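Heads up, one of the protein chains got dropped from this complex, but the rest are sitting where they should.
Think of it as A, B and C in the order they're written, each chain with its own count starting at 1.
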Amino acid sequence: MKAIEIQGSFGLENLKQVERDEPAVKPGQVKLRMKAVSLNYRDLLMVQGLYDPRQPLPLIPCSDGVGEVVEVGEGVSRVAVGDRVCPIFAQKWISGEPTHEKLRSTLGGPYDGTLTESMVLSEEGLVKVPDHLSDAEAATLPCAAVTAWSALVTLGQVKAGDTVLVQGTGGVSIFALQFAKLLGARVLVTSSSDEKLERVQAMGADEVINYRTEPKWGKVARERTGRVGVDHIIEVGGAGTLQQSLRAIRIGGHISLIGVLSGGVSDVNILPLVMGQVKVQGLVVGAREGFEAMNRAIDTNQMKPVVDKVFSFDQAQEAFQHLEAGKHFGKVCIEIPSKA
Amino acid sequence: MKAIEIQGSFGLENLKQVERDEPAVKPGQVKLRMKAVSLNYRDLLMVQGLYDPRQPLPLIPCSDGVGEVVEVGEGVSRVAVGDRVCPIFAQKWISGEPTHEKLRSTLGGPYDGTLTESMVLSEEGLVKVPDHLSDAEAATLPCAAVTAWSALVTLGQVKAGDTVLVQGTGGVSIFALQFAKLLGARVLVTSSSDEKLERVQAMGADEVINYRTEPKWGKVARERTGRVGVDHIIEVGGAGTLQQSLRAIRIGGHISLIGVLSGGVSDVNILPLVMGQVKVQGLVVGAREGFEAMNRAIDTNQMKPVVDKVFSFDQAQEAFQHLEAGKHFGKVCIEIPSKA
Amino acid sequence: MKAIEIQGSFGLENLKQVERDEPAVKPGQVKLRMKAVSLNYRDLLMVQGLYDPRQPLPLIPCSDGVGEVVEVGEGVSRVAVGDRVCPIFAQKWISGEPTHEKLRSTLGGPYDGTLTESMVLSEEGLVKVPDHLSDAEAATLPCAAVTAWSALVTLGQVKAGDTVLVQGTGGVSIFALQFAKLLGARVLVTSSSDEKLERVQAMGADEVINYRTEPKWGKVARERTGRVGVDHIIEVGGAGTLQQSLRAIRIGGHISLIGVLSGGVSDVNILPLVMGQVKVQGLVVGAREGFEAMNRAIDTNQMKPVVDKVFSFDQAQEAFQHLEAGKHFGKVCIEIPSKA
Partner (left out) sequence: MKAIEIQGSFGLENLKQVERDEPAVKPGQVKLRMKAVSLNYRDLLMVQGLYDPRQPLPLIPCSDGVGEVVEVGEGVSRVAVGDRVCPIFAQKWISGEPTHEKLRSTLGGPYDGTLTESMVLSEEGLVKVPDHLSDAEAATLPCAAVTAWSALVTLGQVKAGDTVLVQGTGGVSIFALQFAKLLGARVLVTSSSDEKLERVQAMGADEVINYRTEPKWGKVARERTGRVGVDHIIEVGGAGTLQQSLRAIRIGGHISLIGVLSGGVSDVNILPLVMGQVKVQGLVVGAREGFEAMNRAIDTNQMKPVVDKVFSFDQAQEAFQHLEAGKHFGKVCIEIPSKA
């Protein structure tokens, strides 16, 4: 089978297409013919050696993808040949709370990832995907969509009429906008690009704030809620944005802390957090049961993920460069051709 | 001021229009000029003497209505003259769990109700209503809508993609259908009338079942969920329907038990409840904080309550008879004219 | 290996000791040398053919027991040879909500049970037990203790200062008393035996009610809470007791519905359930994650299960007869001797 590996040392230039042996299927396992992959910022950091420099190489990158079941091992009952499924990000996180062991079973490092023609995985580590999604659309679900779902639903319990502030227009943020609207919430989106803000308005965002022209966007957001503050914030910026988030959030509000975008080291005045009885919830994707619940929501509402651009398997480097450039709106995907 | 009283003894024929003194406003209180009232099945039972035969008379019936603030007492800060507000059903249930004391403060018995030109209430017992609603629409909120909201949101925590089964097309059920759709859920509705089922489909119901032609509707509902069962049931029928609900519900599912429709004495096999780890949650309207949250949801989504028919203040008896006849779809309302 | 089977047809007289082949260990599996077993009412019903008459025979009965790991298959990492572990009741219910599939994987029917010298199970279906427990004590945990834990902690979220009413002195009830005291709750226990009530008082029960001398014990319990009602009821009686429970429970209270003791067909007035916003939660044991959490609580507090009597492996019938007679207080156990 063909696969893309990070070879020798980290760096986009070390992404190489290789030929590997087809993996064998043991009892309880399933073999997938991969159809499409989507890229996350984590995948880029991983290729660059910035996510986990101790990760042994070679490694097949990427955690998100979709494939077709082409072979099932002895005793497999959850899926059948022909099913279209996504591997879950943390292969051992089926349900319940995360643990160290569950969180160490992630694809695209330390486990080999999805940027390959074939994968063999435990039947437990798969979920079926809604029929109305294209392969590229389905490939976007495992990390970005599940993270947004965990933030708003599993952990955040957002309800109709709540106000949700979504930072930016990256993968998680666009899903958060879509899910928040599905749930009947009011949504504010921030971005530095008026063009992107127009696009989120077209998708249903109730209010937008350009944080370049409004650097004190936290105060602006608060004013847009009658000075009460927003109920929930999808915080992807980290150190650079948390202070404004603490201005925007209502007393008793909920901040989902997701981002590794701005480095992670922070100088934040945490006093408003105490005095406002604010909850800051770190989160890292989610369990398979949440993924399955999310798929029911996507299916019921015939929701479509936003795909920015689809690259071919031979253009994997270009796909990563496109992500790195940061001009995308929605997910960057790679399609894997059927073997002739 | 004019009001409608149950006079002398119970019975629709004893609903009489009377002249009472205008009530005085004490510190912390607010005077409302009532604009519209809506009827609940509880109000009908109360007038008939079937809800609480020990209720002293005369009593102004009805718990639901909307009025305009025309005077505020000393120290009032939550509302101002000119605000359009609904009285809350249990005047002392502001937030938190219900208590005996909170539940004894309900309008339309033991307290005088809303079918009157003027009411004086504590400022704590009021909520402002969304601007886009007509008076008749706003008058429907306090019991029927809040009950549906408590069932699905406060206690039920329904999320997008869940399947909600709604029994019938009464006031609570229609609101439950609307809220469930707002929340992104999939909704099944049962009714004995194909015409009503067509109407709920036009409102967004995903599936309908005529329980007259399908008396084993619980089994049918289960089949419509791939034999998994529905996540949540709005159970308004009581004894007559709980057994079918226990067939329809999924393992671990949630039944909101609301109805006093079919009398309340039951002969139910509770074994499936144990073996399926089902939760049955009795519920009785809800707190002011839930009402306020619901209004944000209604406002954000510009949702409109379904009003079946609006009667004039002089037609109060006819309004109750219309409710009693059971042919309505949505809420039965009474408008109260401005004093000349 | 030796095992006890229900042979030919149901009935205590058909419990027969047999010799079976030692089971082989596959990848991911673990072999246990069983040390002790405890009996549940479900096991008695199963042997009598009253629990599931369609269960194929022969069947090794009993779901609860403890064993020592004597062999581990390829890839096993959760346990090691020498560990003392309990099999979990529903072998596939690791965490999260129950499903049909999870609940069909129970020991003692449909799977062979614990009344045997050797078992081979998935490493996922085991939990380590606290060191301070004897084998007989450890054997009592999987059903009775986990059920009480799920009722009070996982689903009931009982907190210090809550009032818990425990019906009777059976296995689940005694554990519920012990856990409720661990959690800092106030506990009322009902029984028909003054002698048993003295024993529960010695164990820490704050109040006791003899339901033979006080058939309206629901009213008595309510009076003992200043007429507020109890917060939580461990309901094991079913049809015969639910009506009194509805008198005892406070507004907004929680009833854990566990019992199959009194048959399951019920004639209950459910109106108080609606009017009091009462939650009735059916429940069926619980997941492995709850079992593990419970073991931490037992360990931290050095809690000891109450063992009524320990029978030898040759006395299995007598053990079941002892349970059937209903004179026990705490759990009835069977020890399995080490092979010579």
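In this text, a residue touches a chain if its C-beta (ideal position, glycine included) is under 8 Å from a C-beta of that chain, and two chains touch if they have at least 3 such contacts.
Since we're looking at a predicted model, the values are computed, not measured.
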Give me the visible chains that the unshown chain touches, in label order.
A, B, C
Of the residues listed, C:230, C:298 or C:333, which one is in contact with the missing chain?
C:298
One chain isn't shown here. Among B:68, B:214 or B:289, which residue touches it?
B:289
Candidate in contact with the missing chain, chosen from C:76, C:94, C:126 or C:185
C:185
Among the options B:11, B:96 or B:240, the absent chain makes contact with B:96
Those residues of chain C which, in the complete complex, touch the missing chain:
153, 157, 159-162, 179, 182-186, 206, 293-301
When the complex is taken as a whole, what residues of chain B touch the one chain not shown?
26-28, 94-97, 287, 289
Could you pull out which residues of chain A are in touch with the chain that's been left out?
97-100, 103, 228, 238-239, 242, 251-252, 257-260, 264-271, 273-284
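Here is the rule we use: only the chains that are shown with their structure count from here on.
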Residue ranges of chain B touching at least 2 other chains are none
